[in-house]
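The complex is shown incomplete by one protein chain, all other protein chains being positioned as in the whole.
Think of it as A and B in the order they're written, each chain with its own count starting at 1.
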Amino acid sequence: MRAWLLLLGGMLVWTIHFFVLYGLGSLFGTTPTARIGTLLVTLACLAANLAILVTCMRIARTADRESVLGWPARLGAPVAVLSIVSVAWQAFPALFT
Amino acid sequence: MWPRISTPSGIVEGLAGWPPPVLDPAGPYAGSVAALSWALIALAAGIFLIVLAALWIALRGRERLRARLGGERAIWIGGVVFPVVVLTALLIWGLTLTRNLSEPAGGPELRMRVSGEMWWWRVSYLDGNGRAFMQDANELHIPVGRTIAIELVSPDVIHSFWVPQLSGKLDMVPGRRNLIRIQADRPGTYAGICAEYCGGPHALMGFLVVAHAPDDYARWLAARRAPRAAPPDRQSARGAALFVSAGCAACHRIAGTPANGQAGPDLTHVGSRRTLGAGILPNNRGTMIGWIGNSQAIKPGNRMPPYTVLPGEDLQALAAYLEAQR
Partner (left out) sequence: MNASRTSGAVPPAASVSETGFDPTLFDRFPTSGERPEGELGELEHVWRAPRGWGLLTVVNNNYVGIFYVGAAFLFFLLAGILALVMRVQLALPLNGVLPQETYNQFFTMHGTVMMFLFAVPAVEALGVLLLPQMLAARDLPFPRLSAYAFWAYLVGGLAFFASIFVGLAPNGGWFMYPPLTSTAYSPGINADFWLLGIGFIEISAIAGAIEIIVGVLKTRAPGMSLDKMPIFAWAMLVFAGMIIIAFPAVIFGTLALELERALNWPFFDPTRGGDPLLWQHLFWFFGHPEVYIIFLPAAGLVSMMVAALSRTPLVGYRLVVLALVATAFISFGVWAHHMFAVGMPRLSVGFFSAASMAVSVPAGIQVFAWIATLSVGRPRYQTPTLFLVGGLVTFVLGGLTGVMVAMVPFDWQVHDSYFIVAHLHYVLIGGMVFPMFAGFYYWTPMMSRRPLSERLGKWVFWLMFAGMQVTFLPMHLTGFMGMPRRVYTYLPGRDWEITNMISTVGAFMLAAGILIFLVDLIRNFRFAAEGNAGNVYGGGTLEWLPTGLYSTRSIPLVTSREPLWDRPGLSREVEEGRYFLPGSATGNRETIITSPLRAEPQYLQIMPGPSVWPLLSAIFTAGFFLLLTVQAYLVGVVSGLVAIWCMIRWLWETDRPVRPPTADIGAGIEVPTYVTGPSTHGWWAMVVLQIVIGMIFLMAAFSYLYLYGVHTSFWTAPPAPSWLALLLPLYGAGMGLAWLARVLLARRRSTLWSPATALLFGAASLLTGFVLDCLSWRWSGLDPEASGQGATVYGLLAIQGFVTGVAVLIALYVAARNSRGLVTRPRNNSFDLAVLFLIYTGAQGVLGAALVRLFPGAV
């Protein structure tokens, strides 16, 4: 389970972020409430991604590649990086439209 | 089964494909998108060439260049960093443009309502209170330089309103009311077409937007509002009677006459329309006769029944009458 969480963590954060924002947009439309909510959720998700990234890099540095967590952590790190970019983009509409 | 139709220059002006209407805007709402389109085309072509060059190096290049390309670093640069930079810029441009396009351009707007119906367009001109003061079909007349806010609705299935030279498209969804803004900055005739598959003769569901210089528009409006003249000759007078007795009036309305059908296009000004059959035929005596006599052969599946039983002189009379409805 831990291995899967490391591996997919970044994308799970993206998923949560996406659907929370979708919910905010559906409930509040193009209002300040939606914009502020979007910003807060985005910051939280970026922080979560950073935590995953740091954890993955720490494990990847110490653990053997052939260990149970070693390779999942090596994969999880770039997944988290991509998730950071995508989460940030997801918040752009609240800032620019 | 198809009669060969040579399209007279009157329609061609509005419908010609070259230069491509998407890249040949006639107003601000299409103009900013055309600029974006050119930028995107240039960008896509540039990136495509870069990828081709990389591929060429990979397959045929010198050892030294290939070594540079053959590692994870190249993937990070080409597959992550470069796209992220480009896409971030594009995203911001796209989002700000989206915002600008959905806002009024400034100045008082004219309001209209267009209802997409299987397979034609019901056009209403709205006053300041949103009430329809004039009905028409398949043709929109607008003044140059004014923003027109058009309510888009549909009573049957989903259609889509698209005049490429004036704006992007917006769907007409049953149960909803969408608002699109168009504006023409130069007089002319602009073609529109239904862009959402709506069954049957979806392919033959066109319309025209005619943009007049402000003075011309005022004259046009005044002419529309002028009292209606009686049928000019005996033939068209017979046509007027036929219009009611043959059943046309059950579906079509001609203002100021007993004909008040609502199912089909309003024919009050049909004589002045540039096209027949929703943007597909030039409007003249011959096409009018052909359309009334057997529109099913021209636009199969449309809702107007064929009147093959009517003798030639009746068709002539009806056409003459309708031609006079200007």
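The working rule: a contact is a pair of C-beta atoms (placed from the backbone, for glycine too) under 8 Å apart; a residue touches a chain by one contact, two chains touch by 3 or more.
As the structure is a computational prediction, the values presented were derived from the model and not from experiment.
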Identified contact with the non-displayed chain, of B:Val22, B:Ala149 or B:Ala255: B:Val22
Among B:Pro108, B:Gly128 or B:Gly175, residue touching the chain not depicted: B:Gly175
Where the missing chain touches chain A, by residue: 3, 7-8, 11-12, 14-15, 18, 21-22, 25-26, 29-30, 34, 63-69, 71-72, 74-75, 78-79, 82-83, 85-86, 89-90, 92-94, 96-97
Contact set of chain B toward the excluded chain (per top definition): 1-2, 4-7, 11-12, 15-18, 20-23, 30, 32-33, 36-37, 40-41, 44, 47-48, 51-52, 54-55, 57-59, 61, 66-67, 69-72, 74-76, 78-80, 82-84, 87, 90-91, 93-95, 97-99, 101-102, 118, 152, 156-158, 160, 162, 164, 167-171, 173-176, 178-179, 191, 193-204, 206, 280, 300-301
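In the analysis below, only the chains that are shown with their structure count from here on.
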Centroid spacing, where centroids are CA-atom means, of chain A and chain B in whole angstrom: 44
Chain A - residues contacting chain B, complex: 82, 85, 89, 92-93, 96-97
Complex contacts: residues of chain B adjacent to chain A: 80, 84, 87-88, 91-92, 95-96, 98-99
